[in-house]
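Report on the following structure.
With one protein chain removed, the remaining protein chains of the complex are shown where they sit.
Now for chain A:
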Amino acid sequence: MLAELINPYYLQVASFILINIILGVSIYITLSTGQLSLANAGFMGIGAYTSALLTLNFDLPIIVGIFAGTLLAGLFGILIGIPTLRLQGVYLAIVTLGFGEVIRVIFVNWESMTKGAVGLSGIPHMGREILNTLRGFGFDPKILGLQNNQFVFLAIFLILLVATISIITFFRRQNRSRVGRAFAAIKLDEKAAESMGINITYYKVLAFAQGALVAGFAGTLFAHVLAYISPADFAYHRAVEILIFAVFGGSEVIWGPVFGALFLTAMPEVLRFISEYRYMIYGLIIIIMMAVRPQGLIDVNILNWVKLKTSRRGQKHGTSSQKSM
């Protein structure tokens, strides 16, 4: 019964959706201090390559690779965040986009290490590693009535789901704290925030580094889910794709980019014939959103409306809980 429901293809699509949601969150974090960074594809690449190379060349466990890749991306976030503090708006976007391209070019040209444009293949696969480890303890997916590949994709999906939920929870809590208020104040009026005693240098670099950490983390997951990466995965297209999640879904609340990533990753899968025109559609989306709904689909008003609807329904059924959001 369970076995028939678990389709590896759907699980894989769901896994990509989750990775994209994490990427969407990463651009949201830097945007929440008013900084538009397009470097997240680059940070993602740093995470992916670091983890892949460590696990391929040194036989390190995947978890070590994930940690190292995430931290290195975060470190680069600090390195890029400090000199770009003086830049705002378009200028920051241009510089960070340039950084992403520099990273890609390094991946292409550092052939002795990265195998250039061919990319790295045979990266340890997260699901298979888990299966092998469990097998060592005498576990067999058949106990659950699953085939091997079903188990592999299910394991990946569950790990990504836990990771995504943890990240969203982390940043929702941060948002509703002193740190989140500082971020919002900087976004709304940097000078006023500074005069109210907020160390804007610290918080802007913090946001940049957090964005880089999360993007790098998504990159490491990407490498170990796909088992194959190449510089093209982290090129300009990826940077734009991540940006679209925030433009389409909205960047006022964390649910904006989450929804954007979910919808825009699922759409080409559901409507197969669309997927070839994907980048044209992205372009259209940017133009339409600019004109019609610059704040994105999901904003505070929509959330309040949803809250109102759901809490009313809850009261009817007697399951209303105060302050659920």
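By our rule, contacts are C-beta pairs under 8 Å (C-beta built on N, C-alpha and C of every residue); 3 or more make two chains touch, one makes a residue touch a chain; residues count from 1.
Going forward, contacts and distances are computed from a predicted model.
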Query raised in the report: Name the chain not shown, per its UniProt record: "Cytochrome d ubiquinol oxidase subunit II", "Ligase-associated DNA damage response endonuclease PdeM", "ABC transporter" or "NADH dehydrogenase subunit C"?
Result: "ABC transporter"
**Report entry** Residue touching the undisplayed chain, where the options are A:152, A:206 or A:246
**Finding:** A:206
**Report entry** Per the touch definition above, residue among A:60, A:87, A:106 or A:184 touching the missing chain
**Finding:** A:184
**Report entry** Among A:64, A:118, A:165 or A:196, residue touching the chain not depicted
**Finding:** A:196
Report summary line: Had the left-out chain been drawn, it would touch chain A at residues 170, 173-174, 177-182, 184-185, 188-189, 191-200, 206, 300
